[in-house]
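Every protein chain but one is kept in place in this view of the complex.
Naming follows writing order (A, B and C), and every chain is counted from residue 1.
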Amino acid sequence: MNHFGPTSTRFTRALGVATILGLGWLAVFGLLLSPDDVVQGSYARLLYIHVPSAWLAYLAFGVTGLASGAYLWPRTRSMQWDRIAGASAEVGVLFMALALVTGSLWGKVTWGTYWTWDSRLTTTAFLFVTYIGYLAVRDLGGSHEQRARRSAVLALLAVLEVPLVHFSVSWWRPLHQAETIERGGLKGLMLFSFFVGMIAFTLLYVWLVMHRQRLMMLNDMIDDSGLDRALAERRNEVAP
Amino acid sequence: MIALRNAAHVVGSYAITFAAIAVYTWNLLRRARKAARQVPVEDRPWT
Amino acid sequence: MLSVWAISRLVAGKDLRVEWRSRVVSNQVVPFAALMMVMFAFALDSDSVLKRVAPGLVWLAAMFSLLVIVQRAFAVETADGALDALRVAGVRGAGIFVGKALALAAQLAVLELILLGAAIVLYDTHLVGSGIALLACTYLTATLGLSFVGTLYGGLAAGAKGRETLLPLLMLPVAAPVLIGATRATEAALGTAGATTSDGWPWIGLLALFAVAFGIGGTLAFGSLIDE
Partner (left out) sequence: MEPAVELVDVVAVLGAFPVLAGATLRVERSEIVLLRGPNGAGKTSLLRLCAGLLPVERGTATVLGVDLVHDRTAVRTRVGLLGHANGLYADLTVADNVRFWGATVGASAEEVNAAMERMGLADRLADVSVGRLSAGQRRRTALACLIARRAELWLLDEPHAGLDAAGRDELDATLRSAAVAGATVIVASHELERAGSLATRVVQVVGGCIREAR
């Protein structure tokens, strides 16, 4: 047994080391080395973790949607897709929660309020709740195929829902926070560190999803082997 | 270096983020260890 | 085997007959909705605020009532194993979905008219002649959209453990665009806070898009969700 546990391989270990290095750099640079932003002062430091969290959550939900589609498509149907969809959604919910928390702290120091009814914020909040519901449905029980089919359909319905929610809230409250990166607020080492953060979080995502997905596979296998044992027990009832 | 005013928000955000990642990761590995005891090594497709 | 449309009519007719004979919606849900309108007045405690937010309150009450009606509509199916019996009868999910959604829409439409009446009486809301067409379109599209979403997620939650809490968690985020769209369009139709009729029509487009998207999505997906 190795240090990263039974779900790790040489690849995930290398990935894990790279992730830790990236995150370490991000923490050191973001908290200590980064110069203050001209406009936002020290608060720009928050963006080094807030933006990657949000990016990661969107990436994760995108992967859930694609994997669900791949599961429902008859030619690519495989339980592997279902497990990837589920693992990705769980990681996505975690990082969307972090993005919302760090985002509202950032909002507090820059706008003076934790929350505004900005369209991106509102859509994000709805996305968050939608995927909490998705995870609840995955936990409903039934056979693995039932879980896979039900949750894949639900994930595709979420893909239908997101643009509609986004349309409606952006029509409702059109005001928008301009992208900090687009405005060219970050330069040189700051921009470099920002990208280090994006890459580190992306690697972290891959690492987490691989492990989560393997854990799910272990649990599914335990369910299946439990069936063999239960079958043997049940057949023993027959013996007089 | 960090300006003193509202430093708590900045440091707090980093703390929350890294703590959440650490807790989730730790929990994931712990559950994997537990589950792996019931599945023989040769049955795991990734090994 | 019957066509999807024939099954839909059969299921819708059955659901409306169940309501006609049991009067659960008219004797319990309508008073509940009316009570909500009174409670809103207690909470907001200002005539001018009430008049300003009346369209939103009407749709908010409609959405919460929808939750109750959907629970009831699927309790009827699961109480004595009728949903299983429908599946054994080979009734396709699409037919159940369209049928139940249409019956739900009919009940919801009546309820919404009562809510609008309550807003007129309690919140000093006035109908404007020029806004009637817009108002009618809002009611049509929003009611269909809400019914499709309600049936879709009601069917998924039916028979699941914790269905009472699962349904709002799944349904309300999805129904949010209808709440926003229907409220803005109704404000435009009633001229609330200086809104004009032309402000409302784009929202009708959104509501119609929503109804069509979830009508089609639900027809395709419902069978899988109830394990057809």
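One rule holds for everything that comes next: a residue touches a chain if its C-beta (ideal position, glycine included) is under 8 Å from a C-beta of that chain, and two chains touch if they have at least 3 such contacts.
Bear in mind the structure is a predicted one, so any value in this text is a computation, not a measurement.
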item	value
Shown chains that the omitted chain touches within the full complex	A, C
Which residue of A:R10, A:R75 or A:R235 touches the chain not shown here	A:R235
Sites on chain A contacted by the missing partner chain, in the whole complex	141-143, 145, 223, 226-227, 230-231, 234-238
Residues in chain C touching the chain absent from view	1-2, 7, 10, 14, 17-18, 21-22, 76, 79-82, 84-91, 228
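One rule holds in what follows: only the chains that are shown with their structure count from here on.
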item	value
Distance between the centres, which are taken as Cα means, of chain C and chain B, whole angstrom	42
Length of the line joining the C-alpha centres of chain A and chain C, rounded to whole Å	32
Interface residues, chain B side, partner chain A - complex	1-3, 5-7, 9-14, 16-18, 20-21, 24-25, 28-29, 31-33, 35-36, 38-39, 43-47
Sites on chain C touched by chain A in the complex	152, 156, 160-161, 166, 169-170, 172-174, 176-177, 180-181, 184, 202-203, 206, 209-210, 213-214, 217, 221, 224-225, 227
Chain A to chain B touching residues, read off their complex	1, 4-7, 9, 23, 27, 30-32, 36, 41-43, 45-46, 49-50, 53, 94, 97-98, 101-102, 105-106, 108-109, 204, 208, 211-212, 214-215, 217-219, 221-222, 225
